[in-house]
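Down below is the structure, laid out as structure tokens.
With one protein chain removed, the remaining protein chains of the complex are shown where they sit.
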Amino acid sequence: MIYARGLVKRFGEFTAVDGIDLDVAPGEAFGFLGPNGAGKSSTMRMIGCVSTPSGGELRILGKDPVRDGPAIRARLGVCPQTDNLDPDLHVFENLTTYARYFGIPRAEARRRATELLEFVQLTEKATSMVEPLSGGMKRRLSIARAMVNEPDLVLLDEPTTGLDPQARHLVWERLFRLKQRGVTLVLTTHYMDEAEQLCDRLVVMDGGKIVAEGSPRHLIDTYSTREVVELRFGDEAPSSYVDKLAGIGERLDPLPDRLLLYSADGDAAVSELHRRGFTPSSVLVRRSTLEDVFLILTGRTLVD
Amino acid sequence: MVTAILANRLVASPSRIGAVINRNVGALRSGPSYWLVLVSGFFEPVLYLFSIGIGVGQLIPSLTLGDRVMSYAQFVAPAMLAVSAMSGALAETTFNFFFKFKYVKTYEGVLATPVRPMEIALGELLWATIRGSLYTGGFLVVMIAMGLTTVGWAIVAFPATMLVGLAFGAVGMAVSTLIRGWQDFDLMFAGQFAMFLFSGTFSPVQDYPLGVEIVIGITPLYHAVELVRGITTGALSLGMLGNVAYLVAMGGLGVWLANRRMTKVLCT
Partner (left out) sequence: MVLYRRLWQASVFSSFVLPVLFVVSIGIGVGGYVGEIDGWDYLSYIVPGILASGAFQTALSESTFPVLGAFKWTRSYHAARATPVRIIDMVLGWQLYIQFRVAAASIVFLLVSAVFGAVHSPWVVLTPLICGLLALSTAASVSAFSATIENDSYFSLLFRFVMIPATLFSGVFFPVEQLPAVVRPLAYASPLWHGVELSRSAMLGGATPWPWAVHVGYLILLSALGLWWAWRAYSKRLRD
């Protein structure tokens, strides 16, 4: 579906995407994970054929995005990072009008709009204007709009950023249903839980480069330990404990407010801690996540 | 190969242009206030015709333009006709276009589909021309009813007003892609208003000092007024071909620039 080798995007002096290689197979849910400014959105815009690559090779659905932009876009569904729904149209017309841009006949457009509103659970809002909708509803409408041409490949740029937890779960659930239908999904996110929930495979991006690639499980197994212990100490800065705790677990990472202790067996590490006479003000043993992978790979947290 | 790329770039699909227009028709149906603003735009030039053309016209016995003698209302009416074509088209390609271009990002969504910038530009321009033509069609009916032109000349004048709308719409769109924010619209508004008052609309440009007359001769509304007035008063002349050429060039330049700017801003 997507094939890229040495893909580069420059804006003047600034290099947003710095030579990345990608292969996305049909039916896959593929994720770009990284903090803001990692080059995810620029990559997405190149895949969406609205931005011309500055260098490297890119093929979308086997075609050249520069030459066959309109033909490729006809088979893509795009859900942008910030909703650009049409405020002058009501919900139903947002879908039918959009369908017309793809040359879909009027009657067929109406049939699909009805079906898609059902799918994103907005049927009751069909004649509402866009403005009064909640953030989650708008996002679901954007997803429905991206589906109106029955695309082979759906691009979702940060599909749940800015939504409350309940709205996020609803969006995830709908996207999961799409995946089950065999639609190829490509999404960017800076939420680890989102990547873990939705992606079969993902790349971690930082500073325009791909720093790791694999399934979520694979990435955790490769780069992190099975469990992580979060320690807080009341008195001193976490960094001052790094030397004192040396030898416990496999790795220690001091953050401004807490200390992360990586270990295959968290409880064993905590017992060792107590045996040495340390009394942290709080102790939390949890499973390792992609957040930890990112921290290990880049030395930085994802969400500032 | 090169020709294939060129052809691919230049060919615009009528159905995709139609889809851009379709969006505006949809907006018209959905929003009650849009309707109202659209309809109310028609009345402004009509009110000017009644006030200045008829009201002040009663104080003016007649007006001689070259070797033609006409009533003052006959003189002002075609100017207001050209103004309604201009303002109808400009309303779409300036405020509405800018809002969609810069604030609600409508076109970013559209460009994620097979539609290309040129198709958006042409679609918006045709829509603007349709709006301008609704105004001028209505205005011509008013003119016929008041005996300010004949049915025959009105039929000839109608396509001319479409050209006026097209030319102004295109330039308005090009300017909108360059504009930084709403404050720049004030400047544009000022320019539009100055043209409205001095383009041979209310008094013949020959009355102005030669320097001023030459400056006015460069501005677009002057050419629009000359063309339309020549037709509605039934006094065709070769000079009107120059007016037509001016307006065609203006429209072409506007579309070219608008397409370039949209591609640059939205497709990087």
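Labels A and B are assigned to the chains in the order they are written; within every chain, residues are numbered from 1.
Here is the rule we use: contacts are C-beta pairs under 8 Å (C-beta built on N, C-alpha and C of every residue); 3 or more make two chains touch, one makes a residue touch a chain.
Worth saying up front: this structure is predicted, and the values here are computed from it rather than measured.
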Chain not shown, its touching partners among those shown: B
Contact partner of the left-out chain, one of B:99, B:158 or B:256: B:99
Chain not shown: contacting residue from B:153, B:168 or B:198: B:198
Selected from B:52, B:142, B:215 or B:267 as touching the chain missing from the view: B:52
In chain B, positions touching the absent partner: 33-34, 36-37, 40-41, 43-44, 47-48, 50-52, 55-56, 58-61, 63, 72, 91, 95, 99, 182-183, 185-186, 189-190, 193-194, 197-198, 201-203, 207-208
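In this section, only the chains that are shown with their structure count from here on.
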Distance from chain B to chain A - Cα centre to Cα centre, in angstrom: 46
Residues on chain B engaged by chain A in the complex (per definition of touch): 5, 8, 13, 15-16, 18-20, 22-23, 26-27, 29-31, 34, 104-106, 108-116, 266-268
Sites on chain A touched by chain B in the complex: 11, 48, 50-52, 67, 69-71, 73-74, 76, 78, 80, 82, 84-90, 93, 96-98, 100-103, 129, 145, 149
